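Below you will find the structure I want to go over with you.
Only one protein chain is missing from this complex, and each of the others stays in its spot.
== chain A ==
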Amino acid sequence: MSSALEARLRKLFKAPRKGESFELRTGLVSQYAYERKDAIQRVIAAMTVGKDVSALFPDVLKNIATHDIEQKKLVYLYLMNYAKTNPELCILAVNTFVQDTEDPNPLVRALAIRTMGCIRVDKMVDYMDIPLKRTLKDDNPYVRKTGAICVAKLFDLNPEMCVEQGFLQALQDLVADPNPMVVANAVSALAEIQESDPSTQCFQITSKVLKKLLLALNECTEWGRVTILSALSEYESVDQAEAHHIIERVVPQLQHVNTAVVLAGIKTVISHIEKLSSTEYEMYLKKLSSPLVALMSTSPEAQYVGIRNIRVILEKYPQLLSRELRVFYVKYSDPLYLKLEKLEIMVRLANDKNAPLLLSELKEYAMEVDADLVKRAVSAIAQVAIKLPDHAMKAVELLNFLVNQRGDYVVAEAVKVFRDLLRRYKTTEYVDAIVPVVSANWESLDDAEATAAYIWILGEYPQKFTRLDRHLQKLAEGFLEETSVVQLATLNAIVKTNLRAPTANSGNYLQSILNCATSDVENADVRDKAYLYWRLLSSDSGLAAKVLLNTELPPIPSTIALFTPALLAELVSELGTLASVYHKPSYTFTSLIAKAKILRADNIEEIERLAKREIVANAKSENLLDFGDDEEIAAPVASSLDELSDVFGSSSQAPLANSDILGLFGSSGVDSGMNSQAADI
């Protein structure tokens, strides 16, 4: 009988029985080894595609005692996945595990201890201490390095036992191991434990440990280097000589091919560089330029991590990279998120020397098709103009060119930045270059912020607008339909226009807008403001003119957003981590679990409270409006305000004392102007 036919027949007979699960079970208890192995593979395959095969637990477990290492691995894998569903049965596997940790084959010994640590069942922990102790003293470094990590796993499951049994001490001893990979894993494990429970104080770098780490650094694998470098960056060097010694040993790592090693090296150098003498400081700081640039020749994802870090580093050390503008040119194939981030760096690198080049490059981007990139390029041109007075006129000409060439959203974006430019450059030269363009293009504006910007310009320079009455008429007619941002701007503008350049009908428009704002508008701010103006104007118009027109707005020195000093310090210390990518300190997004652990001994209420707070914090962070916790100290609040203004697309992040507060109010020139006037009144 042919085998195909036989198979078909067999299927025929089997099909009506209990289906796949039954078939697997029969396979698992088959008397033939190859059938059992095949069945295990199929169980794992089913597990991989997400089927629940936990019911087969006892049958799979029967196959654990085998000399076939591949089969052993599969059974172990199954155990790790389903241990939780059958914690009682897991204990049956303990014997095999313990036996395996004494196997003559180091691969088996390591496999057994690695898997034991991954079976997250409380009972398993009780059987772990003896094999683990043996493993940590194994002759084979491969087994020792696996054991080192296993201590961290054990700590995660049962910290008390881990401490009581002296595993932390054993781990500390492994830092002095002759094998670099064991050292690296011991350091990883210690760092992990220290992070999850700082009170253990298990990872203290002493001068002896430091020596070991520096020695292992040159010997171990790339990942080991990352681990050791991160540990070194956390360490506080005691004096100049030691800082110099560390940096000297770390600098060669900056030429490693693995970008993670390079970034960890940069972080370490930065964390120790402040201790150096000024000549050494300069010398080593210079050495950071080229590895930083090298972060840009990797995959887009790694480049993005690199460039977000570069932004932090540049803010701390603005002199770095001043000649490397070209590296950050946008490439056609870059993903959008990278393009936008490159522009952030480009405006920060702008100086008088590279400005002409930079502006012509930005012009290219502004002529692209991607709307987000184009908008960002337009605002970047203005940022450069505001930063560099010598090139401002060129930039304004460029913006005017773009407005004429592109239309639609480019006009809206340009009008927004024109407002900023006028707050920086108040000479007639600029006013004459900008205002006519705004006056000619105002009708195409449809975005609220751009409209508000146009209205602010109108209020400041009404004389420069042709057919002023038409503008005012439009404002008065459309007042009710507008958003409150525009309404506030309109109130300002109409009052100022009436004082500055009253036309035949401007009084009427003023009256109708004030009427409208006080009686028909629901927004309290708009109404209050309208009332204020009304009273002021009706009591003494001379005084009103004095108050409203003679108060000069402070010029904005820069529209490039800066981190607050507290946030910057935080981010510099967290280079390379997720915090450096989000540009938020880690406590704003990591869960409170670590804190909860410390309090584990305390009452459960406390934990519940923490959990609730976590939920609230998470809800907040979803909205990006993360204020940290209510009781947080002032600094983080300031930093989250900073983020707030980021969210609102802040354009006037002037480093004034009150800039953060201004930022909170929407941060547009109109509004901040309004607030300072309100303060004057």
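Just so it is clear, a contact is a pair of C-beta atoms (placed from the backbone, for glycine too) under 8 Å apart; a residue touches a chain by one contact, two chains touch by 3 or more; residues count from 1.
Note that contacts and distances are computed from a predicted model.
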Chain not present in the shown complex, as UniProt names it (candidates "Centromere protein N", "Anaphase-promoting complex subunit 11", "Large ribosomal subunit protein uL15m" or "MHD domain-containing protein"): "MHD domain-containing protein"
Residue touching the undisplayed chain, where the options are A:Glu20, A:Glu70 or A:Asp520: A:Glu70
Hidden-chain contact residue, picked from the options A:Met367, A:Met393, A:Leu532 or A:Ala545: A:Met367
Hidden partner chain, touching residue among A:Lys153, A:His272 or A:Lys464: A:Lys153
Positions on chain A where the hidden chain makes contact: 41, 44-45, 48-50, 69-70, 73-74, 77, 81, 104-107, 110, 114, 117-118, 120, 140-142, 145-146, 149-150, 152-153, 156, 179-182, 185, 188-189, 192, 195, 218-223, 226-227, 230, 249, 251-253, 255-260, 262-264, 290-291, 293-294, 297, 299-302, 304-306, 309, 326-327, 329, 331-333, 335-337, 357, 361, 364, 367-369, 372, 574, 576-582, 586, 589-591, 593, 614, 618, 621-622
